[in-house]
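Below you will find the structure I want to go over with you.
As you look at this complex, bear in mind that one protein chain is not there, while each of the others sits in place.
Showing subunit A:
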Amino acid sequence: MNPTNENTAPSYTLNCRMAQEAAAIERLCQVVRIRGFRVARMAVETVGDSFDINLTLEGSRPVAMLQSQLEKLHTVAEVAVKQPAEALARHSA
């Protein structure tokens, strides 16, 4: 499956908190990719035993689907999605 066209796909900001473990970031990115999203920006910070990960994603599939898939990961504690205002405006247009 090809990631979606970056010029037309809506973008989202996704915050994820997950346990530090081997391959944690790879695991997260693998799910993001296979579920049809492209990572435009990524910031990772270590907080105690966890990673706080901030992602800017682009993709035309429903972001709620990605959220529910990420929440299934055993080491993911929390996923929050914010849809930027410009994307919301584009959707409602």
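Rule of thumb we're sticking to: a residue touches a chain if its C-beta (ideal position, glycine included) is under 8 Å from a C-beta of that chain, and two chains touch if they have at least 3 such contacts; residues count from 1.
Everything below uses one rule, namely that contacts and distances are computed from a predicted model.
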{"item": "Candidate names \"M1 family peptidase\", \"Peptide/nickel transport system permease protein\", \"Carbon monoxide dehydrogenase\" or \"Acetolactate synthase\"; UniProt protein name, chain not shown", "value": "\"Acetolactate synthase\""}
{"item": "Touching residues (missing chain, whole complex) on subunit A", "value": "21-23, 26-27, 30, 34, 62, 64-65, 68-69, 71-75"}
